[in-house]
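For this depiction, one protein chain was excluded, whereas all remaining protein chains were kept in their positions.
Letters A and B name the chains as they come in the text, with residue numbers starting at 1 for each one.
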Amino acid sequence: MSDIHLTLKIWRQEGPDAPGRLQTYASGPISTDMSFLEMLDVLNERLTGEGEEPVAFDHDCREGICGMCGAVVNGHPHGPEKETTLCQLHMRHFKDGDTLVIEPFRARAFRIEKDLVVDRSGLDKMITAGGFVSVNTGGAPDANAIPIPQKNAEEAMDAAACIGCGACVAACPNASAMLFVAAKVSHLSLLPQGHPERARRALDMVREMDELGFGNCSNERECEAACPKGISIRNIARLNREFLKAAILSDED
Amino acid sequence: MILDSKVPGGPLAEKWDRHRFACKLINPANKRKFDIIVVGAGLAGASASASLAELGYNVKTFCLQDSPRRGHSIAAQGGINAAKNYQNDGDSIFRLFYDTIKGGDFRAREANVYRLAQVSNNIIDQCVAQGVPFAREYGGQLANRSFGGAQVSRTFYARGQTGQQLLLGAYSALMRQVKKGKVEMLSRREMLDVVVIDGQARGIVTRNMLSGAIETHAAHAVVLATGGYGNVYFLSTNAMGSNVTAAWRAYKRGACFANPCFVQIHPTCIPVHGTYQSKLTLMSESLRNDGRVLVPKNPGDRRPPAEIPENERDYYLENKYPSFGNLVPRDVASRNAKEQCDQGKGVGSTGLAVYLDFSEAINRDGSGVITQKYGNLFHMYEKITAANPMHEPMMIFPAVHYTMGGLWVDYNLMSTIPGLFVLGEANFSDHGANRLGASALMQGLADGYFVIPYTIGNYLATISSSPQDASHQAFKQVADEAAAKIGKLLDIKGKKTVDEIHRELGLLMWDSCGMARNEAGLQQALAKIPAIREEFWQNVAIPGSGLELNQSLERAGRVADFLEFAELMVIDALSRKESCGCHFREESQTEENEAKRDDENYAHVSVWEYNGDNNSPEFHKEPLTFENVQPSQRSYK
Partner (left out) sequence: MGSIGSLYRSSVGKKSIMAASGLLLSLFLLTHLLGNSVSFLGRDAFNAYAEKLHSLGGLVYVFEIGLLTLFLIHIITGIILYVENLQARPARYSVNTAEGGRSWGSRTMPYTGVIIIVFIIVHLLNFHFTDKSVPVADLVRGLLSRPPLALFYIVSLLAVALHLSHGAWSLFQSIGFNHDKYNGVLLKGALAFSILVGTVFILIPVLALVSRSFLL
């Protein structure tokens, strides 16, 4: 265990319409055993003591599963470690004297609410558009009635592991949400339960994504590299396939 | 007050069926005249919202996070139980019922637990139909594992992310109803109070966490599914936002609180490593299948684990419990770890940890097998601690994990306020004094998918369907009170941060009302809590205003409630002079220092009724009777 000192340049913005700016803070001594969010906690405790407003940032589980946390650290959504959410990132990955620029996820579809907190309700809206199986409670057949090849179940799980953090959007040069949408469309199209609605789902979710003002996918692969859950762009290819099949061949519009 | 559990008559296996038949129905055309508020969008809240909306009710759902997909249920790792008996290993509804009630150390209602076991199978069917990608065998059938010491394989799982997948299933069902216009989803809203009019729950008051606006919402019934209160200890495995506020506010409006002192402490968590620490991370219990728990024999031994010779290692669980060894239940493992550390044999920089050593298993099975089994967990451990359990023993320590106590509910899941229903971890219903692994997910979904849709109709059928609105004077009054409290908090402008005070409270609770409790310690805590509360109301520092996103203010509101609630926990712990389940009263132990239950005097639910801020709460008993199982003393020797 040892302490490091960092220079923090943190995006401060009072509200959605207020102008924002990078503000510089000295971190004070930071234990390398701390998580990134604990480092922000320490800063916030100090700011509070000094009567200043602490930095607002979203977080909840601090275990890398709820998808609530996230900020861009030196240009990297969730920081520089691969497959690691911001809450799971530990300070031992930084060196004494480092400067960290901490910014919110940026996209037209992600309004900044305050400091590092952004509005990601667009992700919910895309699920609302079609990211479900239309089955009411009750009346489901026995769970083992339809066997599902292990490989399909595993692949569906790979896609379903998405935590809805929005880092893919933040990392994409075009602020596209394709990886997120692709993860859901793939998850459900790989399982027989999702089949009846697969055409509708692909069309509706893509339409919603476009209407929300996310960008287009240029296959830059930045999302995959930034995704804390390692969601593969294979899912994007699958989404493209599902969408094109639906748009060209199905009766749905 | 007379507590009527409304458990239906008849044989255990027929109670739920009979009750469903006896429940009044509401005709489909009338359902759309009823508005229901659901607070919480974890497993219980999301499943309830979706199911009620499917039936035709108008639902408004609230949650703290920016999206309903983030409820704390998402963090559950291990799995969910069901009595499917797919493995043909002798499982049955009765066995799941029996294991659950025994696991709860005979402090839960038979009828509720039996119903839970009954609907457990429907839950799995429902989740699969939604597209939950449970683990499967090569042949395409669902896979099971045995979990939490059960002797049958009945746990369904989706890698180490079962809670996530179940919640995403419930969330998708919820969003489908949002699309249909049957659910209005209000995220980033914190419920601050319930509104009770003429003795019935009629709505809630919320704070819009972005704008700070205090809002009122009226409905024909209110469903609370706001999760557990483990964060009263400051450090726990719960998400940062988990709180008691909603339940506590309901309590102060007349909903009784049951067994508040029943808290589960999980034995295998990553130890605390510094004062800045904000939360504890759970390491799956399955690790104890291959890891050996040990400490150095000599107190104060600070050598690195590799340098401690075999004959100076104390495998205390194996020595003390030869037949169960490292696999003793959660409460026993937790208590023994604390005991070792209290004797000065704890390890790590804080002395508050024990080793979990895999070297024997690695030598026996080879590192490949161990990596395959635990690679993910080891990886997660390494991410947090920078140590690799393949090369050096893991360090673990118990942490607060789950709260069995909660708002008292009857068989219909209705609290003592008519029209106020409580689901999931927020109620007290099914786990008695100790919850078995993989049964909280089951309970949350049972409540939401399969119980509340029937029982709420039974209540709604008794009230008028005329539209509710928030213009009633009571709404304004409750909203004003909520606003006044916020104003008061902001006016303190003291010196201590919310977390500092919360940490102080947490430490006190951990020491005196944690893994083991005794009269003296509890009395001390009872004296100290009001002082901390006083300090809070005099000296807390909350920068910023109420009319904006203000996370310090949010936390302050929750800690203010924890500070009141903690006192009730201690009072409850004091009044239960027996050891049972996770509740270990040092005064009540066998000669071998094991928990000693006292069925003669304590086979009841302790139910507390609010009686004004300056009076002690009123105590009620709901006696527990066991007609189908014979309470037995647990032994793991």
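Following the convention adopted for this analysis, a contact is a pair of C-beta atoms (placed from the backbone, for glycine too) under 8 Å apart; a residue touches a chain by one contact, two chains touch by 3 or more.
Computed from a prediction, not measured in an experiment: that's the story for all the values here.
Engineer: Touched by the hidden chain, which of the shown chains?
Structural biologist: Looking at the entire complex, the absent chain's contacts are A.
Engineer: Out of A:54, A:194 or A:215, which is the one that touches the chain we can't see?
Structural biologist: A:215
Engineer: Considering the whole complex, which of A:32, A:74 or A:134 touches the chain not shown?
Structural biologist: Considering all chains, including the one not shown, the answer is A:74.
Engineer: Write the list of subunit A residues that the hidden chain touches.
Structural biologist: Interface residues of subunit A facing the absent chain: 9, 11, 22, 72, 74-77, 101, 103, 106-109, 171, 173-176, 178, 206-207, 209-210, 213-226, 233-234, 236-244, 247-248, 253.
Quick note on the criterion: only the chains that are shown with their structure count from here on.
Engineer: Based only on mean CA positions, could you tell me how far subunit A sits from subunit B in angstrom?
Structural biologist: 27
Engineer: Which stretch or stretches of subunit A touch subunit B in the complex?
Structural biologist: Checking each residue of subunit A against subunit B gives 1, 14-15, 31, 33-35, 37-38, 41-42, 45, 47-49, 51-54, 56, 58-63, 65-68, 84, 88, 90, 92, 113-114, 117, 119-121, 123-124, 127-129, 131-138, 140-144, 147-150, 153-154, 156-157, 160-161, 163-164, 187-188, 191, 193-194.
Engineer: Would you mind writing out the residues of subunit B in touch with subunit A in their complex?
Structural biologist: On the subunit B side, the touching residues are 47, 50-51, 54, 64-70, 72, 74-75, 84, 86, 122, 124-131, 133-142, 158-159, 161, 164-165, 168, 171-173, 175-176, 178-179, 185, 187, 210, 239-241, 273-274, 276-279, 281, 349, 383-386, 449-450, 453, 495, 497, 499-500, 541, 543-544, 548-549, 551-552.
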